[in-house]
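Sharing a structure below in structure tokens format, with a few things to ask.
A protein chain is absent from this complex, but the other protein chains hold their places.
In this document, chain identifiers A, B and C correspond to the written order of the chains, with residue numbering beginning at 1 in each.
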Amino acid sequence: MIRRYLYHQLAPEGWHTHGLSPMNKLVCVLILAASFIAIVETEPTIRDAYPLTFGGLEAFFVAVFSIEYLARLYAAGEDPRYSGIVGRVRYVFTWWALVDLIAILPFFLGFIAHNNAFLLRLFRILRLLRLSRLGRFSRAWAALAEALTARVHELVISIGVAGLLLLFSAACLYAVEAAHQPEAFGSVLRALWWSIATLTTVGYGDVTPITALGKLFAGITAVAGIGIIAMPTGILAAAFSDAFQNNDNDKKQGE
Amino acid sequence: MIRRYLYHQLAPEGWHTHGLSPMNKLVCVLILAASFIAIVETEPTIRDAYPLTFGGLEAFFVAVFSIEYLARLYAAGEDPRYSGIVGRVRYVFTWWALVDLIAILPFFLGFIAHNNAFLLRLFRILRLLRLSRLGRFSRAWAALAEALTARVHELVISIGVAGLLLLFSAACLYAVEAAHQPEAFGSVLRALWWSIATLTTVGYGDVTPITALGKLFAGITAVAGIGIIAMPTGILAAAFSDAFQNNDNDKKQGE
Amino acid sequence: MIRRYLYHQLAPEGWHTHGLSPMNKLVCVLILAASFIAIVETEPTIRDAYPLTFGGLEAFFVAVFSIEYLARLYAAGEDPRYSGIVGRVRYVFTWWALVDLIAILPFFLGFIAHNNAFLLRLFRILRLLRLSRLGRFSRAWAALAEALTARVHELVISIGVAGLLLLFSAACLYAVEAAHQPEAFGSVLRALWWSIATLTTVGYGDVTPITALGKLFAGITAVAGIGIIAMPTGILAAAFSDAFQNNDNDKKQGE
Partner (left out) sequence: MIRRYLYHQLAPEGWHTHGLSPMNKLVCVLILAASFIAIVETEPTIRDAYPLTFGGLEAFFVAVFSIEYLARLYAAGEDPRYSGIVGRVRYVFTWWALVDLIAILPFFLGFIAHNNAFLLRLFRILRLLRLSRLGRFSRAWAALAEALTARVHELVISIGVAGLLLLFSAACLYAVEAAHQPEAFGSVLRALWWSIATLTTVGYGDVTPITALGKLFAGITAVAGIGIIAMPTGILAAAFSDAFQNNDNDKKQGE
């Protein structure tokens, strides 16, 4: 009885009306709240001002998500594929169940990393992976994957052309500027940083050519290359846009 | 008799020919002039060179706009909805009447703020809100709102995707660069400033990764992310463009 | 006899075959050469290395263009509109004849400016106006003007929206940052420099917000505004593109 109720509330495929069940809506809100807290907590001035609050909030969210995980595991038995102990083990290794597990794990692993600043930071941002749990509730992924597949050949060639252009301009600047700025242009790999910053038009200005020949090459590649570098991202954006519109159409037809 | 004349001159719906009445054209010119003066006045070198001029001009504009406000209030009686005292009160709380009031208020509130530099600056730029009064004379708003509504779903998803990308790249750089540049990358919130500057391709260069791993992550997100970040603004621009063209078509059909 | 020959050679409308007459082709080459010399001459290291060459070359080009001007004036008599002394005076005040005159004038005015560095620089770059003489030989101008006229309403509204956005973000940053960076954000006019550099995504980085609130506003306007600022230039580029294609079509139909 309770299991049947939980199944209807928790499994997206168990809820027959349009939209999300009240319990899943609450889960979404909790995920967003936990992610927001995780972001704010990284700021040391805020963390040090309320040292206990963030530890308490994190423990609370992990407790709630652990209970939710167990409830989902229990409710999964309603689905014939996942009933029985063998079925439950099969459920634990489904994609979204693993994602749910990863959302709780960093808390327990956090104790291991207690003295390592880098691992601590890593576990802190791993909490943001919880945001990916929202994906469970969206049907947009299939549409996105389809749109990307339809353009995969175009995407690969344009990434290849863009990569060659990045390499080519990095190699030119390396040949010309290496003697004057060994730190910034001392190898093709180092010059690639300049190359990416320039051809994406980000242009930080931390690294710029200083010789006349370097400026000439840089000017030519900047003018000629911008449209070429924008091609893969343009194709990617078009694929996203297609996916949204297909999804919209599907929804309209489904209503 | 005067009220009827004022109504025809002041209310856009009271003027039956195409375009604006002479009195409303004058009001538009005065709004533009007052805004121009308000912008120039913020420059201290100019303000200090002519200390009395700007005070006098502002008093003049406020006087004119106050008279205009009272004239509109008086003329509103021609409209059956706003006749009588109850009708006038109703008129005062219409959207555009409130906007008109806000255009005069900062002058009178300015006396309160006389010793607070921040409030003074705030009241100075609040005068620029007068520019929004020009909106009263344009029929483009309805078209713009319609065009945005038609794309609201697309807009929300693309803002979501762009936001996740910003967060993701900020989190990566925080994990990698925090130890070397605590001031700029010491938290995900701080790293977001770098993230926005990079993915919009603004690239101020006040904050850049310095470790090899940070440059690698930054390069990948720059190349992959630019098209994605441009999506919401692209949709916004397309909605604006649709609104202009619909508005143009309406005008042509109306002529 | 000579006048008729000169008319056929010099006046674009006097040459009946497709393309340009040999003499006009030579004039085009001379204009490009003179402009190239004028650009190179501004570089002091080159100018000082060959002090006499550039003066001589400039005198040569002015002599040739003066002879060309007189030849055009003489040949114009073949056209019934410009025959006789009254007709010649009328010719002198046609658009392209004035442009031709401006191409020679800076040389003679140069003697006046001999001791003023700014005027000297101004006359030096005025020589580049000779490039506009090339426009005489192209029929693309009419197509371009037509394409711009067709989109003038769209262009005006989008420039207005872009201008309001620039003002709005400059006013926000002025309110927030003026106290901390009076040099860069001390007035709305000064903040406009930051505003333009950011919203066009140029992002020099000479002026950036340093307060948390300033960075918040800057981030929001950067993300929201980029697509809007690109609208007028996008419309302009589309008008150019239309003009090229119409011109191409006209040529193909004319052949």
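Going forward, a contact is a pair of C-beta atoms (placed from the backbone, for glycine too) under 8 Å apart; a residue touches a chain by one contact, two chains touch by 3 or more.
What you are looking at is a predicted structure, and each value in this text was computed from that prediction instead of being measured.
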Looking at the full complex, which residue from C:W15, C:F54, C:Y69 or C:F240 touches the chain that isn't shown here?
C:F240
Considering the complete complex, of C:L26, C:A71, C:V99 or C:L128, the missing chain is touched by C:L128
So which of C:N24, C:Q181 or C:T201 would be touching the chain we can't see?
C:T201
Which residue from B:P106, B:G186 or B:G205 sits in contact with the chain not drawn here?
B:G205
Considering the whole complex, not just the chains shown, which residues of chain C touch the missing one?
39-40, 42-44, 117-118, 121-122, 125, 128, 131, 140, 162, 192-193, 196-197, 200-206, 229-230, 232-237, 240-241, 244-245, 248
Taking the full complex into account, what residues of chain A touch the chain not shown?
153-154, 157-158, 161, 164, 167-168, 171-172, 174-175, 178-179, 182, 186-190, 198, 201-205, 208, 215, 219, 222-228, 230-231, 234
Please give every residue of chain B in contact with the chain that is not shown.
201-205
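Just so it is clear, only the chains that are shown with their structure count from here on.
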Cα superposition of chain A onto chain C: how big is the rotation, rounded to the nearest 5°?
180
With centres defined from CA atoms, tell me which chain sits nearest the overall protein centre.
B
Computed distance of Cα centres, chain C from chain B, in Å
33
Taking the mean of the C-alpha atoms as each chain's centre, how many Å separate chain A from chain C?
47
Touching at least two other chains at once: which residues of chain B meet that condition?
201-205, 230, 234
